[in-house]
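Only a single protein chain was left out; the remaining protein chains are all shown in position.
Letters A, B and C mark the chains in the order given here, with residues in each chain numbered from 1 onward.
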Amino acid sequence: MDFALTEEQSMLRDSLRRYVEKEYAFEARRQLIEQAGGFRRAHWNAYAEMGWLGIGLPEASGGFGGDLSDSAILLEEFGRGLVVEPYAASHIQASRLLLHSGDARAAELIEALIAGSTLYAVAHNEPGARGRSLWVETRAAATGGGSRISGTKTQVLAAPSADRFLVSARSEQGLSLFLIDRDTPGMSLREYRLVDGSQAADLSFDQLLLPESALLGAAGKADSAIDLAISAATIACCAEMVGAMEQALWITRDYLRTRKQFGVAIGSFQALQHRMADMYIALEQARSMLYRGLAYAEDGDAIRRRGAVSASKAQVGRSAQYIAAQAVQLHGGIGLTNEYCIGHYFKRLLVLEAAYGSSAYHVGVVAQQLRDAA
Amino acid sequence: MDLRFTDEENAFREEVRSFIRENLPKPVHAKMLEHRALSKDEVVSWQRILNARGWATPSWPAAWGGPGWTAVQRYIFLDELHQFPAPEPVSFNVSMIGPVIGTFGSDEQKARLLPRIANLDDWWCQGFSEPGAGSDLAALSTSAIRHGDHYVVNGTKMWQGMGHRADWMFTLVRTDPAAKKQAGISFLLIDMKSPGLSVQPIITIDGRHEVNSVFLDNVRVPVAQRVYLENKGWDVAKFLLGNERTGIARIGMSKYLIRRAKQIAAQVQDGDRTLAEDAGFRRRCAEIEVELKALEITQMRVLAAMGEHAEKPDPRSSILKIKGVELRQAASELLLRAAGPLALAAEGEYDPPNPEDAPADTEWGSTIAPVYFILRAASIYGGATEVQKNILAQAVLGLPK
Amino acid sequence: MDFDLADEQSLFKDAIDKLVQKEYGFEQRRRYAAEPEGWSRRVWSQLAEQGFLALPFDEAHGGLGYGPVELMLVNEALGRGLLLEPYLSTVVIAGGALRAGASDEQLALWVPQIAAGELLVSLAYLEKQSRYNLADVATRAELRDGEYRLSGTKIAVLHGDSADRLLVAARTAGARTDEEGISLFMVDADSAGLRRRGYRTQDGLRAADLILSDVAVPAANLVGRIGGGHALLQRASDYAIAALASEAVGCMQAALEMSVDYLKQRQQFGAPISRFQALQHHAADMLVEVEQARSMAMLAALVVDDVDEAERRKTLSAVKVQIGKSGRIVGQLAVQLHGGIGVTEEYAVGHYFKRLTMIESQFGDGEHHLTKIAAAGGFVSVTP
Partner (left out) sequence: MNFQPDPADQAFREEVRAFLREQLPVDVAARNRRGFHPSKEDELWWTQLLYRRGWSAPHWPVEYGGTGWSPQRRFIFEEECFLAGAPPTCAAGFSLLGPVLYTYGSDDQKARFLEPTRRGEIFWGQLFSEPNAGSDLASLKTTAVRDGDHYVVNGQKTWTTEGHYADWLFCLVRTDSSSKPQRGISFLIIDAKSPGVTIRPIVSIDDAHTLNETFLDNVRVPVANRIGEENAGWSYAKLLLEHERAFSAEVPRNKRLLSQLKHIAALALDGGARLIDDPLFSSRIAEAEIELRALEWLTLRALADMDHGADAGRPVGSVLKVRGSELIQKIGALIVEALGPYGLIAYPELDFETLPGPEAAAGKTADFLYRRAVTIYGGSNEIQRNIIAKGFLGL
């Protein structure tokens, strides 16, 4: 076992941290959210230039090799800096869908994705899913040569800025994935903002007619690609959460050291020290499960992978809930204002906790697996 | 970053497992499975079985006659013992006095004592705590006054684990009352058969007798039985307190408790199905198991870091203590909940002379509540949870002292 | 609504508090536990003399006719003193079942004996497989030659070893878990064919397992309607939950007070440990739990005789959940705050912890009752 970063990984982390600290400083981030809806294409292009879109992707498609652990370094830094740009939801997820699609065009599509020239939004989540990775009620019916799809997708992150959508739909043959261009007529987008400032949209399709070329991979065979993509995105989300909660912890620590009441730093109050110790324990437990999740996130054995991913999200989510709540509490009134950063950590963690299934959902998955194994 | 055990480590685990399976006496295993107390003979004979294999002193370097294992091997070894479950080597001997002698003892002390410690020829107990000094160990008041080549020791020591079985006690005494708290303390080895030494049992809330008070009334202790320098005993104590605590999380034990809870849940009826099928019960199991998985990895991370800077104990090991205890306590609650009304009878009360005479077999449940009861002590001794949190807050997070 | 004690209630409370204070020091309790029956006959007679054993029974049957509030006061005091006597088993549980189902003649016969401290009755309802399901009764009763014949096994009969009579739940019809078909019988403890084995329980009280092999019971000793015993068991359970709630409050209050005293007196690092804020907050959390539990014990007293059965049962389930949760937190923290001596038999706090633990597993644990409340739709009505 080895938990240390390689030299290359450390360098990557340092350059990410520098970038994030500069581009996502508090005021810059506020403007990004208020003026640009949480997303700037210029940033995305910069990611591409710096090679960050190729991390963990095969060299054959223009990536830099490595695996999700490398992406996790980036995501932790994004979490730390409260970057709401949709790296996990769009990039991690879309790249895995393409990678595992079995489609002949995959390598070429991934190349465009790594180059930053195509930004994808993954339109898979539906209202009843609540974490169930294969819950799809959107229907696809074969027509002469093409498909007709109907249904609603909710909270499609990155949708307002995306060039293309990867849409899942169910037909008699099973789950299929479709590649739909942004300007396809008949597709309607209802855009909105989430509480953390990130952008999303609901998509609805009413008998939308798609040409044969829209189908990605074989019809009815997308289950495993989707499941793999969601596993990777879930663990990516865990990495962001760990970064965010770690930063929230140290911000709180600094606050306790400087804030004075009754003539002393409030960090000298034992009850608050113990609260911080509990937060720290929660953080380390979360980090441990992030690591474990990374070890299994791309495991070919679906049962083992799902169990490990759920255990990770369950632990990370619970730790996040605790740390976020206590970080605000220990800050007192200032924690409640939009002018100060800690409340934004709270909101970001709230959104990430719910993404890809809440911790309550994932504990349920673990419980179910334990039962099946018994 | 690589998160999986190496092939060698996995093979080592297999080796340990099969050794335990083949060599642990069946009656001892049966008692361990039901959380029953072991006799002295049972503990001694198991330790000697391990010692014959060279495994009785997992943390000792080869120079002291230990196996010279890596931290990961030590962890695997203890984890397997806990899970099976099999008794650990007596920790007062192999984790405490052994390393002290190995580190601070004279060559003569090493040669004479280490083999006997390993083989449990002498059973050791610890005489640190006093009625007035719990977490504040340095406040101890037992005095040792030099008279020629002897110390005359007076005072009371508390919480000697298995003191009634012990042949020897290692203890902290005050040799210079004028010095400041930590200065003026020395580390003595005392023969339990010394005149003036008496042992009084303390019965704990699980109804068992494992700890004792030891009264020292003008006990004469040869100066040669002092370890390290006079008035420098606190250095030894600090070494012991900061000593490696591999396996302090006792993850294997939590796993064993959960396993037993599940076994019971599969047997007991809950409405029209078994308790094992109850969604709430399953969920609670899963919650604990998720946390336990996380702790296992945290343990690995601490072990990995230990390899890098082995000289200093990792303050993060406080997490292992706090969380390890919390999860064992939670697992014992789960076990108790599974047994429900069947855990009502007190242990030892239900031992009919003639088994035929027993009206019903509620007896199996009687060792369950005591496990839950006595595990409350786990968050108190060995650095109470509150003390561990102070360490985390101040040493790791840098909050003011 | 009135939360103050009426004059009479005050007298009552003073009397029981005084008795407990005088007779139930920790050392005295230890001596009673060593007596042959594991409790004190002398204390029992004092309870009888002062009328506490007659408390909940109708005056018409020789009781005092007091209500659940007075019973609450008594049980809280018993919890404070960690009484070992069979008050819960005889007066509350068996007494509750009798009040709910026995005929006037039966009550007129038995109540005066109970009140005088001469008759101890224990309800034998639990079986090895039944867990918290009152309807799970495998013991059978058959009518032969004008007598009932009972066969089966009962476990964990509270104070069943010293009981003079056992109120046994046995099946006269139906399948093992049917609610209908259970009947209650008053069985003499020295009946032929009845074997019992007493034992100490984890909390230092007593219980017994019973084997009934064709035990003859006169038809006159059937309590309540034939086959209608389940309702009586439920009433007994209602009373038991209310009593356990107030007993638990007594335990918690005592454990809290002991812990606070200990914090003030114990010195460490040159100062009383009460100076440590983290320990102060533990004590504060205990107090919060005690008050929440006390509110629920009062609520139990309000609803235990409520005629709306669904509401009553749901509310008592809520009481049991809260008591279990508060009892666990208070018991665990009390031990933690005491440090080492908290886990010794020599010190009272561990005994409160054990009693609170055992209360949780009697008449349904928290999870069991939580599921029942959830299934019943909870309390608050739904609005958008």
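Keep this in mind: a residue touches a chain if its C-beta (ideal position, glycine included) is under 8 Å from a C-beta of that chain, and two chains touch if they have at least 3 such contacts.
All values reported here derive from a predicted model rather than from experimental measurement.
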Would you list the chains present here that the left-out chain is in contact with? A, B, C
For the full complex, which residue in C:Ala33, C:Leu205, C:Ala318 or C:Ala334 touches the chain that was left out? C:Ala318
One chain is left out of this view; which of A:Lys22, A:Arg41, A:Arg190 or A:Arg304 touches it in the full complex? A:Arg190
Looking beyond the chains shown, say which of C:Leu64, C:Ala138 or C:Val260 touches the absent one. C:Val260
From the list C:Asp14, C:Glu35, C:Glu49 or C:Asp285, which touches the chain that is not on show? C:Asp285
For the chain that got dropped from the picture, name the residues of chain B it touches. 279-280, 283
If the missing chain were put back, which residues of chain A would it touch? 125, 127-130, 132, 135, 154-155, 190, 192-197, 200, 202, 260-262, 269, 271-272, 321, 325, 328-329, 332-333, 335-339, 343-344, 346-347, 350-351, 354, 358, 360, 364
Spell out, residue by residue, where the missing chain touches chain C. 1-6, 9, 69, 260, 263-264, 274-275, 277, 279-281, 283-285, 287-288, 291-293, 295-296, 298-299, 301-302, 315, 318, 321-322, 367, 370-371, 373-375, 378-384
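What we mean here is this: only the chains that are shown with their structure count from here on.
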Building nodes from the protein chains and edges from chain pairs that touch, which of line, ring, star, complete or other describes the result? complete
Return the chain label for which the distance between chain Cα mean and whole-protein Cα mean is smallest. B
Using C-alpha centroids, which chain lies at the maximum separation from chain B? A
Quick one: chain A and chain C, Cα centre-to-centre, how many Å? 53
Roughly how far is chain B from chain C, centre to centre by C-alpha average, rounded to an integer in Å? 38
Per the C-alpha centroid definition, the whole-Å distance linking chain A and chain B comes out as 43
Per-residue multi-chain contacts in chain C, two or more chains: 276, 278
Could you list which residues of chain B touch at least two other chains? 386, 389
Using the touch definition from the top, list the residues of chain A that touch chain B in their complex. 1-5, 69, 253, 256-257, 265, 267-268, 270, 273-274, 276-278, 280-281, 284-289, 291-292, 294-295, 311, 314-315, 363-364, 366-368, 370-371, 374
Chain A residues touching chain C - in the complex, by the definition given at the top: 269-271, 273-274
Provide the residue numbers of chain B that touch chain C in the complex, in ascending order. 129, 132-136, 139, 158-159, 202-205, 207, 268-272, 275, 278, 280-281, 284, 333, 336-337, 339-346, 349-350, 352, 357-362, 366, 369-370, 372-374, 376-377, 379-381, 384-386, 389
